[in-house]
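With one protein chain withheld, the remaining protein chains of the complex are depicted in position.
Presenting chain A:
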């Protein structure tokens, strides 16, 4: 026994051990993310075999533009779910911010329009956050109410009509390029990189996990739980506005009911990415994989000629399988 315990220091062995422990750390921390990434690869391979057009640059561009809007909003949803909350109002906030911002833009120019857009999103999100953190209402109820209010106001403001005649300069956001890459793709990538760094290497990121895992212990550790609880909702509101700005710019027009269904898809992406609705678990990388899995699934079924009616069944199956997988993997570890 003692011989095993007092094994001499052999540099090679130790280096190898260190590597192995680094690998173990990675596979422990990003277990679900890796499994889902594998699923995404398998799905893409199968789709390519069935229909080589799947890999064409036109189609990939298509997937990217479909995933863009929900992908940006899903970053916010990830933060909210990390703290143990949920945001059902993302679609409504997206609609209200683009409608108010769009109207201002047609009259007062691009800069004023974008400012109003972002401010509206941020305001609505902050109201959510304050009601959850300081008035201590259930996130589900607060955001359900906010979803209804914002969606309704979007119709009131636009009188139910689509918005046309956005200034031409605004098209830059959705159609412009930087070095051959679409500007919105750059924004998307930057947002995910920042989100990932925030969650893994910043103080607020750590605190969000701590609050989601055990908010009373977090409070007793000296964390301002309420303040940090407002943050995810406020950022989600802001990201809704950013995402819709890109969408409106790309399409040149926007409809007041654009946001419907955003909440379910973004929550699905976060859950597929390995987050727990109980809070304390999830990552930006996971959500990124989740949103692409959903995008590829929808696009792929379409391209191989499966009726669009089947999309919901496929998506639902993936969501449930992701959660079951999580349970199985964790069950083994425990």
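To be clear about the criterion, contacts are C-beta pairs under 8 Å (C-beta built on N, C-alpha and C of every residue); 3 or more make two chains touch, one makes a residue touch a chain; residues count from 1.
Heads up, the rule we're going with is that contacts and distances are computed from a predicted model.
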"Trehalose/maltose transport system permease protein", "NADH-quinone oxidoreductase subunit I", "Sugar ABC transporter ATP-binding protein" or "Pimeloyl-CoA dehydrogenase large subunit" - which is the UniProt name of the missing chain: "Sugar ABC transporter ATP-binding protein"
Candidates A:70, A:104 or A:210 - the one touching the absent chain: A:210
Given A:32, A:223, A:254 or A:318, the one touching the chain that is not displayed: A:223
Footprint left on chain A by the chain that the document does not show: 21, 24-25, 28-29, 201-204, 206-207, 209-210, 213-214, 216-224, 276, 280-281, 333-334
